[in-house]
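Every protein chain except one is present and positioned as in the full complex.
And then subunit A:
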Amino acid sequence: MNALTVQDLSFAYGPRQALCEVGFSLAPGRFAALLGPNGAGKSTLIALLTRLYHLQRGEIHVGGHSLRDAPRAALKQLGVVFQQSTLDLDLSVEQNLRYHAALHGLSRRHTDLRVEAELARQGLNERRREKVRALNGGHRRRVEIARALLHEPRLLLLDEASVGLDPASRLGLNQHVRQLCREHDLSVLWTTHLLDEVHADDALMILHQGRLVASGQVDALVQEHDGDLGRLFAGLTRPTATGAPA
């Protein structure tokens, strides 16, 4: 069963079409990169995947559960790291994690176990009592990943999670998420507009002006387009005259 299936997804802000018949799927344990220039529709897609927006047309299934018909079961399978930090800066690392566990209805005992496990996994045990405000950008992202994984989802969604980090932290975060993906059979959807965050064996989707213009494994797609990801991306995301999906 796929970790994520998106079928025929369309969404419009009034007369402006933001997504048009987008469809793809993500196998369990795979790292998938969703590339797209600014305004491509990535944020709209994330808002739909996290049920912040209501579905207008199309279907989303997370871990086999329909987001439209069984949102509770679907959201249980989903962990999210948003582009903009959503941590409570005045609360400690542990308080932030416990708040999230409560929102997912985890029992106290289960929360204790999960908080311990995630703090250890993210290397944050020493800093658990520190206020989030005292952490640097890289560590804050780690707290957000720990939080997103607390309820043991099958799919981790990271929306431009590396934005605002220095190059070393950016690389570290990318490697760390890949390791989680490999070692814990976690599916990852990593949205970005930075090509160096994408590896040859990743699944790749390229979104442009609300349409999915490429989908497949990176090395196969690159081979079809002169052997270079940069040229592939530039070629597929060239602005059109209208700036809207055709």
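One rule holds in what follows: contacts are C-beta pairs under 8 Å (C-beta built on N, C-alpha and C of every residue); 3 or more make two chains touch, one makes a residue touch a chain; residues count from 1.
The criterion applied here is as follows: contacts and distances are computed from a predicted model.
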item: Record-based protein name (UniProt) of the chain missing from this complex, from "2-oxoacid:ferredoxin oxidoreductase subunit beta", "COG3014 family protein", "Penicillin-binding protein activator LpoB" or "Transport permease protein"; value: "Transport permease protein"
item: Touching residue (missing chain; options A:V22, A:L35, A:A101 or A:L229); value: A:A101
item: Of A:A3, A:I60 or A:V80, the residue in touch with the unshown chain; value: A:V80
item: Where the missing chain touches subunit A, by residue; value: 13, 18, 38-44, 47, 50-54, 71-73, 75-76, 78, 80, 82, 84-88, 90-91, 95, 98-108, 111
